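Partial view: only certain chains, each at its native spot in the assembly.
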Amino acid sequence: MTQVLRLGLPAGSLQEATAELFRRAGYKLSFTSRSYYPSIDDPEIHCTLIRAQEMARYVRDGSLDCGLTGYDWIVENDAQDDVVELAELVFSKVSRRPVRWVLAVPQDSPIHTEQDLQGKRIATEVVNITQRWLAQRGITAQVEFSWGATEVKPPRLADAIVEATETGNSLRANNLRVVAEILTSTTRFIAHPAAAADPWKRQKMDDLVLMLRGAMAAEGKVGLMMNVRKVDVEKVLQVLPALQKPTISALSDPEWVDVMTIIDEDVVRHLIPRLKAAGACGIVEYPINKIIM
Amino acid sequence: MTQVLRLGLPAGSLQEATAELFRRAGYKLSFTSRSYYPSIDDPEIHCTLIRAQEMARYVRDGSLDCGLTGYDWIVENDAQDDVVELAELVFSKVSRRPVRWVLAVPQDSPIHTEQDLQGKRIATEVVNITQRWLAQRGITAQVEFSWGATEVKPPRLADAIVEATETGNSLRANNLRVVAEILTSTTRFIAHPAAAADPWKRQKMDDLVLMLRGAMAAEGKVGLMMNVRKVDVEKVLQVLPALQKPTISALSDPEWVDVMTIIDEDVVRHLIPRLKAAGACGIVEYPINKIIM
Amino acid sequence: MTQVLRLGLPAGSLQEATAELFRRAGYKLSFTSRSYYPSIDDPEIHCTLIRAQEMARYVRDGSLDCGLTGYDWIVENDAQDDVVELAELVFSKVSRRPVRWVLAVPQDSPIHTEQDLQGKRIATEVVNITQRWLAQRGITAQVEFSWGATEVKPPRLADAIVEATETGNSLRANNLRVVAEILTSTTRFIAHPAAAADPWKRQKMDDLVLMLRGAMAAEGKVGLMMNVRKVDVEKVLQVLPALQKPTISALSDPEWVDVMTIIDEDVVRHLIPRLKAAGACGIVEYPINKIIM
């Protein structure tokens, strides 16, 4: 009988970014509208779309072998001790910065320190995280579950909010001031302990994580190749960043070598003028898909 | 100082249908992207977009004077005794049928009666309604809050669900069977008791309700006018539905009158052949915007 | 048992125009993508989408009770003596002009008269019509069925074509010259003889035709109402076209009457200056949906 890995993928705002990451990692993931079971071109993996908020719940109870979700929702479900974290995956729909959950108030609010929250009304999607954070500080406040649009609620519908932010744009647009940072969160690949202990499932998950990391590592990277006179090789290598050992190939003309390396796309424009000055010629930049160091 | 009525409008799936209803009622409501304060061309009304789920909460605590929301969310917030219902507004984004919250299970589930739910796992967005309904029947079950896509959870992630349905399409598509109907819900115009007792606010809300009802009443209605010989008037009137007394105008030709009436658009095609047979001629159908009986 | 009228609607280019005509006639016709059975809000009618080219075939053999199709395809199927024509419906997707099937050749072709076609290669979608037309004139030519893009075939892939045209634009764009007009065609409502003889089906079809005609008659028409002094009524009536007898209502002010009439929208701009000159005032133009004379 075929073994199957039951994998949960986050529905909603991260869905397209996840599919794109899998695609670059070499998996064809496709969503049929209205279906919550995306197809993947690996018959040994069965995917289910689940809201990120609920992922930890279903991995913990073994309904799924593993899944991708945010560290925030793992904590909100109080599941951090019940699931095994196999990898941290830094990617997101807007930026590559981690998500920060902050406690924010209107610019002109009288609330300036954590203690000022005593007796106030706080709206948030992460009620448990917020209540635990308040309890640790001995503060009593009314924490209300917010169904959405949390950032527009102060001051009329709440005194403060706890809300996720990546760039801070939404806070600025709503004229809010950060009082405290509650939690920083990135995407995690989590597994049920029994799945992590099963050799077949573990190998399957490790391979998947290796490929996802390869695709993430290649993002924003390009290949560079150039011809260099042997006498100039040392100078050229000093210009190149130490990230990866360049490949130096012999050419049929014994006075020249070919140098190949992988570098960050956004330093290319700083490097090329210096490489040229150091004696490199015929510099060619080419795209890459994946890199496994 | 200008008095202002603070009106909550439901954000999300009903938003466009609400704006359209207001527009037909004679109010220009416009949404600016990212703003939760729609503009309205009446300086005495201040609108706020709020999720339907939270509307009753904010009308109950007086943050808003009044708002539109579903009866279901009034009950889920246990607010039915704390707010004043000024009108039932029958409209929706998909159909004009009320929303039904049903308890559903997979077609091949062993659950057939309410009692079979004992000890099962039920996923739903309306945790309070469900728990109260189970308690009334002496059933103990695990009710889990569902963040979305509830209808795809059985059987792997839940044994049963309580979910809203208008047409039953989504239940059919997910191969679910209805075990019980929990609640039937329509849109309500609710007010805070103090606002309902304030004469200026009450008049403002009553006028608004009158216009919304006028626009709803005109939906699917058209005007019909025709020339009829006096001797045929009786026959023609018998064909017309009794909905509204037709207007019969004298013409300069004393043998003829003009008959005008308002009827349902979808009976026009049945009426016209019979009106013609009864002696009406020059039958003209024209559109109407609003009707106040 | 419920009786049902099996109605064929033309799929393809006329589909949307047909749905729009039915909608204006008071029927809600809706297409679900990929389904060939449009839903209609009359349980006694069952609709089937059929290519206009095949409609006469299926009405003739009784698979359908009735259908809408072009006169051209009735003739191409040689069905004109086997089906009953209940109405000619003048509407089309591009213009309200009838479709003309013409025999066309390149501007610089040596073919100038019908006789020049002897021995030539003619491409067309209407092979039967073309062959019959040639036979009547004693001309022998090779008629080839064209699967599409007929108008670009001359001179390389055909010497002449027989093709449908409404505005002549496509002929001009392809630099073609008309040698002869083969057939003029409009949309027809056809029925199987047995259906036309069945009283229930006949009544159903007659009512449908009445409503379709009412909607077509209202297209491009508007209502006009105005106040006129009794002494000026004669002058005003002389300005109005004789199309329909205007409705003249008595007003409470005995010196004035109200004149209402229905006229073509595109003469309004010519009439209004003359009506004003004749003494009409408070002239109001309003839209209408349907008119049954």
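By letter and in written order, the chains are A, B and C; residue numbering begins at 1 in each of them.
The rule we apply is simple: a residue touches a chain if its C-beta (ideal position, glycine included) is under 8 Å from a C-beta of that chain, and two chains touch if they have at least 3 such contacts.
Nothing here was measured: the structure is a model prediction, and the numbers come from that model.
Chemist: Copy number for the full complex, please, knowing 3 are shown in place.
Modeler: 6
Keep in mind that, in the parts below, only the chains that are shown with their structure count from here on.
Chemist: Given that chain A and chain B are copies and touch, would you call their interface same or different according to whether over half of its residue numbers are shared?
Modeler: Same, since over half the interface numbering is common to both chains.
Chemist: Measuring centre to centre with CA averages, how many angstrom lie between chain A and chain C?
Modeler: 60
Chemist: Averaged over CA atoms, how far is the centre of chain B from the centre of chain C? Could you give it in whole Å?
Modeler: So the centroids are 40 Å from each other.
Chemist: Quick one: report the Å distance separating chain A from chain B, using the average Cα coordinate of each chain.
Modeler: 43
Chemist: Pull out every residue in chain B that's touching 2 or more other chains.
Modeler: Within chain B, no residue contacts more than one other chain.
Chemist: Which residues of chain A touch chain B in the complex?
Modeler: These residues of chain A touch chain B: 11-12, 34, 36, 48-51, 53-54, 57-58, 63, 144, 146-149, 152, 156-157, 173.
Chemist: In the complex, go through chain B and note every residue touching chain C.
Modeler: That would be residues 222, 225, 227, 249-253, 258, 265-266, 268-270, 272-273, 276, 281-287 of chain B.
Chemist: Give every residue of chain C touching chain B within the complex, in rising order.
Modeler: The touching residues are 25-28, 41, 206-207, 210-211, 214, 218, 223, 233, 244-245, 247-250, 257, 260, 262, 286-293.
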